[in-house]
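The other protein chains are all here in position, but one chain of the complex has been omitted.
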């Protein structure tokens, strides 16, 4: 049984484990004040070409979302998210647990637009309603789509005019930036969003997300929020060493490119077989619509999620590739797909 | 510069890193539903001799404290802790951030007693005050002391009679249980406390605390609370593999014994030199009171915390040993101490 | 300018003010432990024919909703509400501020149905999502509709089968119960819902809602929650005296009947003029759809809300009647309506 269920099914890229081995007995300060974390932060800043951002290393996406959003907002302020947004559906009310409403907006492709944001802003008029303040987007989105530079520029425009904070969940940022359809660079982000994070967990690390805070007024006392929410690891080095390894050369991007390439092989093969997809996804998550019969056949050899029922005879499923996905497994899947489809 | 600052200055015990290496490419389910985490849970239950407890693996102490306590309490209920308790002082108000007051009690040795708990209970009489509900203790405590079996039995008695939950922070439980003065066994704990955790971070793991919930009514839906607070790691295997390694044979206890033995060497040497200690500590943290002059000399070669000022001429410092502390470094410290003291 | 903006535009029914006058210098205990509050509670229980319910007097609807819901739920549990539900839209995220998500459901008429509730329940499957636990309904709803006994029985059925709490916001319960289309009695409610409140503020009191907790396990320590959220009034007598007056004979119902009768006059008159309504409302709030021209004319003499734009030429407006609405004013409105419509 080979798994295409997600991009966190294996451990870490071997270079990361090696780096942990090699540094293991170096004595370091705790709670993120070790030299590895500092160096990782510097490498990320250098890659961004910016010295005026703050970088914090956290354990996972939900943790990063809840700490950043609750640190950035006052009690009566709310986040705006697509109904498919991770904070809206798959984080067990983590944002609400910090006291903030998540205002959800229906979208076709998982992406927010200036018009959608404006409509929410215009619909919240006085103190009997929450005050929308933060726009939460994911790139790539939970359904595989990605934002173009122009789309982000437009969102930034509306956020600036309304005084909103633009926050990007980058749990799968690597895959988005390495997509063939992408026209964004990592170094564009500080000019476009107020804070974002670079996902390590789903791109080859054991765990870890690097939050980048770009706007000056959002930086203050951020480590207090991390500690208060249980996110300062005593051995913060564990995060530092990993991001150091991912960013000391191009490993972060290499891993994402591999994942995307594997997804591309599947996508192309399925398209050739006239498979429809639930969404247009140029990243490492694919949502083909398959007959229930074919799904049952594939399940005998492969693990993957059934995403949603489409009609009586078919459902959309999710195939995810990662840094660890083996090309032989992909080829076998493709061959099996063709064969079983008959 | 050798560090006695804390017990999380190095990485992980080599066996743990090896286990991560060996299992690295095994595909597993995420979020703690991997076979390693399940196996670690089984090993801990077997060691406890109990099948009726729930085991959850979390990243760190503050995270475990805040999730357990907020899951166990209703909004108007409060925790009772020693003023030295970690939740009372060094977790940035993490418990209060979940809505609960921490009622603090002065103690000489960092340990709560039945009389102290009763006094709090008796002083909270109606709905104009919070309702004390959970008794938080640490073993070993933040100042190195440990609880005897009798002391825990007595605390349990008062908790039962008042309907209180007894919760043990075991960030340094290994050191407590392996202390020469200890008369508790790990397997005694489910009979004495309602929930406790077994600290991995400070006893040889990269990160990880194993929370054991012993009381039936505290178990429900605990994974929801973990997810909501950002504690379910996508690669939960990282925690499972480590606790599997710590508990598949006696590694957990071996590491704590080493730390204690190193502390014992220092303690004995200092006592021979007529050094006074701030507290009686039979575990891996020592709080000797040294002259400021000696402290300044020692700081040239060793890293350690200055704990508190005692008088104009002296302060208490903290020396911490760990699984990784080298016996040669300890011997050198002892020699330096004798020499510098002159 | 006569106002049909809302049902809280005037003070209190004169009998209530008189009761405040007459009791003014009686010395009483504070914080709801006065004899008036106790008596009010007894009167309500007698009217309900139930001694096994708890009655608490609170200041307003948002306060009552947030305290009851946060007292009833554990941190990971969520409320289900119609998108039009007051807690979902017009309480500034009060529920979220206590840590709980409000899951919203689109409805045509502001009322939840078993199927809508089941769909939410079925869509929330594991610990990555909140756990739906409380069904929030309003009667009458925010858009004037009311629940029939059968509808409540059906909702109760699904709540029982799913382990959900059924909670009724009764800010306008008087108007619902006195509607011509109503087949519910106040005394039916403890058998149908787990908790509900009887709105005083919008039915002749200066302020006050009487929360009735029917289910045993929801009762514990409720006054702690009230105090913690700032709802225990030092002079709780102010609430007690008012509810005593409303329930010592049928005043509560008389006032609601008057409001409904006034609304009925307007409804009938408008229907005769072939006015369409946004919603079917048999209670004291009416939502006729009027031409913008007519609205502009009416605004010269009357205050009322413009509820929502319907098309380029017309909008729905809201007319609300109350215990204090004068029949002459209603008649004048009707005459003006006929005249201006031409």
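General observations
The chains carry the letters A, B and C, assigned in the order they are written, with residues numbered from 1 in each.
Throughout what follows, a contact is a pair of C-beta atoms (placed from the backbone, for glycine too) under 8 Å apart; a residue touches a chain by one contact, two chains touch by 3 or more.
Note that this is a predicted model, so its numbers are computed, not measured.
Considering the complete complex, the chain that is not shown touches A, B, C.
Only one of C:53, C:67 or C:165 touches the chain withheld from this view, namely C:67. Among B:3, B:23, B:65 or B:92, the one in contact with the hidden chain is B:92.
Among the residues C:201, C:244, C:260 or C:321, only C:201 touches the chain that is left out of the figure. Interface residues of chain A facing the missing partner chain: 31, 70-71, 74-76, 98-99, 127-128, 130-131, 221, 223-228, 232.
Taking the complete complex into account, residues 2-3, 5-6, 8-12, 14, 17, 20-21, 23-30, 59-67, 91-94, 97, 201-202, 206-207, 224, 227-235, 237-238, 303, 324 of chain C touch the chain not shown.
Interface residues of chain B with the unshown chain, by the touch rule above, are 75-76, 78, 89-93, 96-102, 127-130.
Definition applied: only the chains that are shown with their structure count from here on.
Counting the residue numbers that touch the partner chain, chain B and chain C have more than half of them in common. Computed from the mean C-alpha positions, the centre of chain A lies at a distance of 34 Å from the centre of chain B. Spacing of chain A relative to chain C, judged by their CA centroids, is 42 angstrom.
Multi-chain contact residues of chain C, defined as those touching 2 or more other chains: 75-76, 98-99, 127-128, 130.
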